[in-house]
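With one protein chain withheld, the remaining protein chains of the complex are depicted in position.
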Amino acid sequence: MNLPEVVRRWPVLRQLREGDPLGLGRAARSRRSEALKPRNDAADHVVQSVCPYCAVGCGQLVYVKDGEVSHIEGDPASPISRGRLCPKGQASKSFVHSPLREFKVKYRRPYGTRWEELSLEDAMEMIAQRIIDTRAASWEEKTEEGNPANRTMAIGNLGGATLDNEENYLIKKLCVGLGIVQVENQARI
Amino acid sequence: MSSYYGRPVLKEPVWQREIPWYFFTGGLGGASSVLSLVARVSGNELLAQRSIQIASAADAVSPLLLLSDLGRPERFLNMLRVFKVTSPMSVGSWILAYTSAASSVSAFLNTIGRFKRTADLARLASAGSGAPLAVYTATLISDTAIPVWHEARHELPFLFGSSAIASAGAASTIVVPPSDAGPARRMAIGGAIVENVVMKAMEKRLGMLGEPYRQGEAGNYAKLAKACSLGGAALIGLGGRRSRIAAAAGGTLLLAGEAALRWSVFKAGFQSARDPKYTVTPQRERAGYGPPSRTRPDSAEASM
Amino acid sequence: MGSNMAENHPVGFQWVMEARERGARIFHVDPRFTRTSAMCTDWIGIRAGSDIAFLGGVVNYILEHGRWFEEYVKHYTNAPVVISEEFADTEDLDGLFSGWDPEKGKYDVSSWQYAGMEVHGAAGQREEGFQPTKGEGSGHGGHGGGLKHGEPPEEDPELQHPRCVFQLLKKHYARYTPEFVSETCGCSAEAFVEYCDAICDNSGRERTGAFCYAVGWTQHTVGVQYIRTAAIIQQLLGNMGRPGGGIMALRGHASIQGSTDIPTLYNILPGYLPMPHTEAYGDFQSYMDANTSPTGWWGNFRSYWVSLMKAYFGEHATEENDWLFKSLPRIDDDNSAYWTTLQMLDGKVKGYLIAGENPAVGNTNARAHRLGLAKLDWLVVRDLVEIESAAFWYDSPEIESGELRTDEIPTEIFFLPAAAHTEKDGSFTNTQRLLQWHWQATEPKGDARSDLWFYFHLGRLIKQKLAESEEPRDDLIKALRWEYPTHSQIQEPNAESVLQEVNGWEIETGEFLDGYPKLKDDGSTVCGCWIYCGCFTEGINQTARKKAHWEQESYVAPEWAWSWPANRRLLYNRASADPAGKPWSERKRYVWWDEAEGKWTGLDVPDFKEDKEPGYVPPDDAKAEEAIAGDHPFIMQADGRSWLFVPQGLEDGPMPTHYEPHESPFDNPLYSQRANPRRQQFERPENPYNPVANEPGAEIYPYVATTYRLTEHHTAGGMSRTVPYLSELQPAMFCEVSPELAEEVGLEHGGWATIYSTRAAIEARVLVTDRIPSIEVQGRKTHQIGLPYHWGTRGLTTGGSANDLSSIALDPNVHIQEVKAFSVGIKPGRRPRGEALPAFVEQMRNRAR
Partner (left out) sequence: MLDSYGTEAKERVGFFTDTSVCIGCKACEVACKEWNLVPEDGLVWTGESYDNTSELGANTWRHVAFIEQGEPEVDALRWLMSSDVCKHCTHAACLDVCPTGSLIRTEYGTVVVQEDICNGCGYCVPACPFGVIDKRHLPRQDPPALPLITKKEDGRVWKCTLCYDRLKGGHEPACAKACPTDSIQFGPLDDLRERAERRLEKLQAQNANGARLYGNDPDDGVGGFGAFFLLLDEPEVYGLPPDPVVTTRDLPGMWRTAAIATGALIAGVAAAFVGGSR
């Protein structure tokens, strides 16, 4: 008999028609459940990445949907981690999407009592100028003893253990070029 | 008896105040339908009409109570999505739907006084489903992991049944002149007595699991229920025949008692879920375990 | 030891669990019974800061009971070498080695040398001038002096000579008996002996044992010597350079290894080449002489260095101008992070850039650091979230207490949002020296940018602005090679192009180099980091290799990513074979000499010249690597052997000695010299020290505190207290105390406690637990207090910072702070609020006077 769709899908009837009289299984299954798919399968693309937390270096698979990270899980191919992740690594997606993440430059002027807005371009311009000025004002060509110095002791740079090798390379290279010797990172801490 | 930092093993029910009230209205409505039918058969027209009106009123309130307790009220129709004999609530939903439809039709026709045959058919129908309606709620709560409900499965239906009889009787006693309310009075008194006897027997048999019925909120409601039901019954018994006031007062008191009884049972369930000993102790005995093989860690005890 | 691996490296710990399931005996020696201890077959609780006493005891046990691996020790270590007769041991000088200069507070290491010569250390990190005459070439070591074909002048193969390393070792550790260990560490002598037997039983030809450590060892005023002691054990037992052996450093940040190899550190250039020093290296040649060792792989120092200069300055660096050596910035003894902090407090540092670090919580005496930041002219903070280091000017304990006032803080602050690892290409170097590439998944949003972007464009802007400058000081920055292709709308620099520069190429052909042996000292090759040379062989990004382990034949999985040097997974692996080149045992075969092929082969890339046969004896005029004999596996060393005794390269002694922590309630049971004499101390108003041992007032700070991390959080919290799913798992700062201590001072489980030192006071919830037992030390009951250091004033979960309590007292070799053992007091209840807080700290300090 051909009943209208809505009636035919009425679980009470399906209980009888689909051999599930108790209505504990298939008959009670909804359209959504039938069509269910893991969202990873719907990802636009997947990239192989590395966990950003500790130095074990577990492999990660980053799933991307509509330009957003839709999920991050372990990369089974990694001989180090075999697809497994600890709570931190497993929380990487929430870390990337942290409610506290900032996406705007914030500026606090000397003696200021609040953050102000500032364009990234202006910020870069100002920072470059600060470095140039401070460096000029504090340049030390020789030490008191008259030994060569070629440096500024008025500027320091901190950080690196959470950065990429390429980033660290540029930091050190730039600082050498500028005569900034106080370059340090967590390896010390 | 130890558990994880003294935490409950079971979750307390998430049902709110609507549910015990529904137990009450369900019982009242269901038993009233039966009362109405028997009254009709025995030719007590007035009693038959008033009681079916009570029934339809109660059956109209019941679904609303259930609906407002749902987490997703807009999905109330899903209750009729399946029919599951394994689920007293599913069965009950169908019964309730059927009963309230029947009783309201019957009541309506009765009131306007036309289509007598249809009205009687409807009354018959509502009575047929009204009786189970008054009782199934006991099965509903017995069919859970809550110790004091599940273990009381042999008594609860009788407790709820007798309570329903008492309620229906009391309600009709109020609205029907004493001259025609004889059967209602006897139901009220009889129901009240039976119910108290069953309650006592149940607690006795449950042993340790009887405690929650006597303690805390549940205990208070139980005392209230006992006082009101027996008090109400007495009042009806002594003055209900002559004085309409006494009948009304007694009926009201009795109804209050029946409501309190449902609340008592309801609360007892929560209390027994909250304390892990009611879950663990009986199960250990059942499984024939001896005392725990390891003594509990001091540190864990300390941090409880 | 010194590591809580299960909690801080859970995924790495899967391998330990597998070993356990296969029947391996796993010991955890730690002050606390942690999740690691719970998983190990044995746990030994010791007092925080007493590890050298424990490990020294093991050395003594091995020597006393003849459990050492004779053939290995005789051939592969410097045990037979005879030491200069001027050398005097701590046993002779009551806790000091010979050469101590009380004025300078330093050692003159000349008396530590091999008899009849001058050896240099190996690490290639060197701060001070190398003046052979004065023999004061300590610093972090050069790399080998005038060894004739890599052999020391005086040896005793039978190890009997009273001044040979082996005998000196015996003498030095003779008093480290099980009873001494028990007395000092607070563990039972029986448990200790069981431990000794276990590692001895699991070493030798057929078996190997490994040590895993982390900052539980490094964060001490004798941190380097902790690890050295383990190294001695592993050498004596023959566990170095062999599969299942070694000493595993478990590092805490994704690329902390990389940031040391390609350093963001003041004292070295990429590949551990030393930064030139103000007090020395007036001219190029003496810098070269000081750092080039005639023998060993450091013999090619010049090639590494010249290639780096070519990478930095391209055509501007020439033979004629000494590759711009004269223009390079110079460093002092110590320009490390903490030194910089103190310079800030003195107003000498004006500008500071912070990228992905949170010193206002993560640095020891974080309070001093916050006060320092408040004295800067300008500050740049780059992070994903607004961390404490960016918010200190309106949200910090000092603002709450009124010690700082927002409108009085001059610091101009730029907060720049950073890009996450999923928003940029790049490579991390993990704790096994494995370079792993991570691909960009999405574009960073808004103003968020990678640090690659920031530093590249910053450099571009500065070079632009200075292009016309006539100032001599600007010559170097003008000469800096700074062209990297960019892509996408935001002009993101191409990370691979940077890695290519790191790998290096031949200038003439432009071909990528396949390894550091290809580097030239004539300026014809470019290489940004010699030890990374080969990571871009054949123009292929080797670090991005992701061949699944199940598709690879050997468990070494050489085709997953790339490890330095030369994709070698296990260093000094020639030691996995006996002197004749045969595997010590079939079970433990790893690298061996293939007679037929006439070359070294095995499961890994041999860490040895491929065709150098085991019997090779270098000719007298041999230089560099050629001067290493065929049976000397430790090719980075001038003499090709591992060093039980370190003649040069360490600031505080050739052999590890038990010293008490800088702040310890105890005296040194061995010597009147209580703590490491060479440790760095900076007593000043912002960094006062607690009275210790039997000094008056020590009783105000009577307990041993130790800081640590939890699985659920990451270091200073910037990457975890900002994540809901992690914050809910550990939602509050707490302290762990024993039931006895709780009893003693009236702490209530679940309540609050105030923990204080002479520097600060913080509050924490109280977790009373048997997992941090009170122990008996030198006949006295001590209590220890466990303090996770993740919390600060920002984020989803906030709380007191443990690092506010600890002091700036550093290891002399690596300038790492001592936060794993320091003294504190504790009392029930929450800390005073507002102005009352500093008042309370002051009051306690006065009481301790």
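Letters A, B and C mark the chains as written, and numbering starts fresh at 1 in each.
As a working rule, contacts are C-beta pairs under 8 Å (C-beta built on N, C-alpha and C of every residue); 3 or more make two chains touch, one makes a residue touch a chain.
Predicted model only: the values in this text are computed from it and were never measured.
In the complete assembly, the contact with the undisplayed chain comes from B:M89, out of B:A60, B:M89 or B:M208. Only one residue from C:A24, C:M39, C:M117 or C:I507 touches the chain missing from this view: C:M39. Considering the whole complex, the residue from A:A27, A:I131 or A:L178 that touches the absent chain is A:A27. Residue positions on chain C in contact with the hidden chain: 6-7, 10-11, 13-14, 17, 21, 33, 35-39, 43-45, 191, 710-712, 724-732, 734, 738-739, 749-750, 765-767, 769-771, 773, 796-797, in rising order. Even with one chain removed from view, chain A keeps its contact list with that chain: residues 11, 18-20, 23-30, 32-33, 36-41, 71-74, 83-87, 89-91, 93-94.
The missing chain lies against chain B, touching residues 1-5, 7-15, 30-31, 34-35, 38-39, 42, 44, 47, 66-76, 78-79, 81-82, 84-90, 93, 131-132, 134-136, 138-140, 142-146, 149-150, 153-154, 157-158, 160-162, 164-165, 168-169, 179-184, 186-187, 190-191, 194, 241, 269, 273, 276, 279-280, 283-284, 286-287, 289, 292-294, 296-300, 303.
In this text, only the chains that are shown with their structure count from here on.
Innermost chain of the displayed assembly, by C-alpha centre distance to the whole-protein C-alpha centre, is A. Computed from the mean C-alpha positions, the centre of chain A lies at a distance of 26 Å from the centre of chain C. Per-chain Cα centroids separate chain B from chain C by 72 Å. Residue numbers of chain B whose C-beta contacts span two or more other chains: none are found. By the touch criterion stated above, chain A contacts chain B in their complex at residues 10-12, 15, 22-24, 27-28. Against chain A, the residues of chain B that register as touching in their complex are 80-86. The touching residues of chain A, when paired with chain C in their complex, are 47-60, 62, 64, 67-69, 72, 75-82, 84-89, 91-92, 94-96, 98-111, 113, 115, 118, 120, 123-132, 134-139, 141, 143, 145, 147-151, 153-174, 176-189.
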